[in-house]
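Heads up, one of the protein chains got dropped from this complex, but the rest are sitting where they should.
Labels A and B are assigned to the chains in the order they are written; within every chain, residues are numbered from 1.
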Amino acid sequence: MPNEKELIFSVQGLRKWFPIQKGMFKRTVGHVKAVDDVSLNVYKGETLGIVGESGCGKSTLGKTMMMLQRPTGGAVLYNYGDGNFKDITKFNGKEMHDFRKQVQMVFQDPYSALNPLKKIYTSFEEPLKIHGINAKAEREKMMDAVLKMVNIQPDYLLRYPHEFSGGQRQRLCIARALEIKPRVLICDEPVSALDVSIQAQVLNLMKEIQKELNLTYLFIAHDLSVVQYMSDRIVVMYLGKIVEIAGKRSLYNNPAHPYTQALLSAIPVPVIRREKKRQVLRGEVPSPINKPSGCAFHTRCPHRTEICEREEPRLIPDQTDPEHLCACHLYNKTAA
Amino acid sequence: MELNKSHASNMFQKNVRKFLRNKLAMIGMVVMLIILLMCVFAPVFTSYRADQPDFSARTQPPNLPHILGTDKLGRDVFSRILYGGRYSILIGVTGAFFGSLIGVILGAIAGYFGKLIDSAIVRLSEIFQTVPNMILILILGAVFGRSIGNLLFIFAITGWMTTFRIVRNEFIALKGETYVQVCEAFGMSKIDIMFKQILPNVMSPVIVATTVNVAHFILSEAGLSFIGVGVPSATPTWGNILNAAKSLDVISNYWWLWVVPGVVITVFVLAVNFFGDGLRDVLDPKQQ
Partner (left out) sequence: MEQKDIVLDVRKLNTSFISDGATVHIVKDVSFQLERGKTLAIVGESGCGKSVTVHSIVKLLPQNARFTAEQVLYRRLDEKTGGITEFDLAKMDPKGKEMRSMRGADLGMVFQDPMSSLNPVYRVGDQVAEALMEHNRGMKKSEAREKVLQMFRNLGIPDPERRIMDYPHQFSGGMKQRVVIAIAMINNPEIIIADEPTTALDVTIQAQIMELMKELQLNMGKSIILITHNIGLVAEQAEDVCVMYMGRIVEFGSLEQIFENPLHPYTKALLRSVPVLGLADDQKLETIPGATPNPASLGVGCEFADRCPERSEACSAKNVPAYEVEPRHRVRCIKFSQFKEVD
């Protein structure tokens, strides 16, 4: 990896399995492997996009990376600066509390992200109190600062959440996440509950804030065009696994994995093309409970061979572009 | 959108208006308040004491100094009902309050933490539901003797299951809300999340259930005292007043000794129930 980029997150072999329990005694009969052996790096100041269809584990990955859900296995190393890496999965309560100041999250549904019975002021005050800012004047100064950033008037603080539109609420949520000055923001589908004309407002705002505060974003979404607009690098997930990691240009121009190719061609493009050739995937996404053997995508893959059913492909860098990784036997062979 | 004009106060006004439109609930509230105030300010309404026997005026039918007559010891029935109401209502309210308190705490713990703790508490609530109150009361009465404290204790530990179920179900639904996850992401303590963030959103159905429980416990007290296992008979409660009507002699000859307290209990309990239903209509959006 190039030296000029500072690693901020290093996820190693992360697993999150949800047990499926049956019967009176809650016997575990299987696992939903929501995140299965995922390794990735996040660099300081970049936006890493994570894209995939529903049930691919992208949201779980985001939540596990900030320990909102305890992983089943693997490690999440977080850089406190100058290479001081700590494994957050082994944190105790005090360490966790401090870590909360480093990484914050913006959630999908702005309508339920603010407690409906509490004034915005209270919702904004709480995180600051939790993290030890006891002087009221100081808290209000910090609140004003973040509100200015998202273009919301400070006197709106005295209102209740239902007085705001969806776009305003999401801006409030972003502001609240930024209050305690985190270094990383994990955004879980931040615009998918918003109308198209509002999406652009929020996306542009997020980009501006990132530049201003030098934030690192983990941007999780199902909409590849949104992810591509926001991200520097993109991770494509399918059934709990990473199938491809690449810079956004590289992913768009040379998608390697057949799934990525299908995903790209499935996205409706608002441009008139009379000759439409589209690669439509046959079949459905298999259930994450009984994942297909070998490469999980082989049931729908147009290029599958006999090895795909037997052996699971590993993430392997491209020969010409070492930062373009793909987990597919098609490339494994040519590399070998 | 006007600035500084809180929408929440509008909601409150709207709810009040809605409650005022509900005739039954309004009647319930008025009747409940009248009886309650008369009991609280009993000395204003009657000059007799509840436990003051007057052997010169025994078993008088309603007449001028004793507007609801007197009992076998010559005690004024009207003042007994007023003073008795103090105890009965106090027992109902306190019992319901402590029952709800236990229900809220256990429900919050079970609903929020889930898993093993949840199963354990749910089983516990089922056990409590299957043991009849009566047997518990008889056992406790036999061990500790009859007292208001014992009765309250029994009401509290046998009356928390409804609130528990409501609170637990709401907690299970609400802990998935994004604002709860946001608070977790900020590192808020679990106690604060449970009681400061989620609980206020659960209070409406709890208030309604508590109101209904008040009525229920007043009836229970009356029933238990009537058969003589409730409050000590020296204390005038509505149940103990009715207790006098156990003999056939009273039922056939002295109607005012049992009809009047019976009607008062019925009216008050009905009023509380109507009021509770009205509250439910206003507070609980799921019922609308």
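FYI, a contact is a pair of C-beta atoms (placed from the backbone, for glycine too) under 8 Å apart; a residue touches a chain by one contact, two chains touch by 3 or more.
Just so it is clear, the model here is predicted, and its values are computed rather than measured.
Among the displayed chains, contact with the absent chain in the complete complex occurs for A.
Touching the missing chain, out of A:Thr60, A:Gln199, A:Thr216 or A:Ser250, is residue A:Gln199. Annotation: of A:Met65, A:Leu218 or A:Ala262, A:Ala262 touches the absent chain (contact as defined above).
For chain A, the residues touching the absent chain in the complete assembly are 53-54, 165-168, 195-201, 203-204, 207, 222-226, 228-229, 249, 252, 262-273, 276, 278, 280-282, 284-285.
Simple rule for what comes next: only the chains that are shown with their structure count from here on.
Between the Cα centres of chain A and chain B there is a gap of 51 Å. Residues 66, 68, 96-97, 100-101, 104-105, 107-109, 112-118, 123, 126-127, 130-131, 155, 158-160, 162-163, 173, 176-177, 180 of chain A touch chain B in their complex. Listing the residues of chain B that touch chain A in their complex gives 1, 3-4, 6-8, 177-179, 181-188, 197, 200-201.
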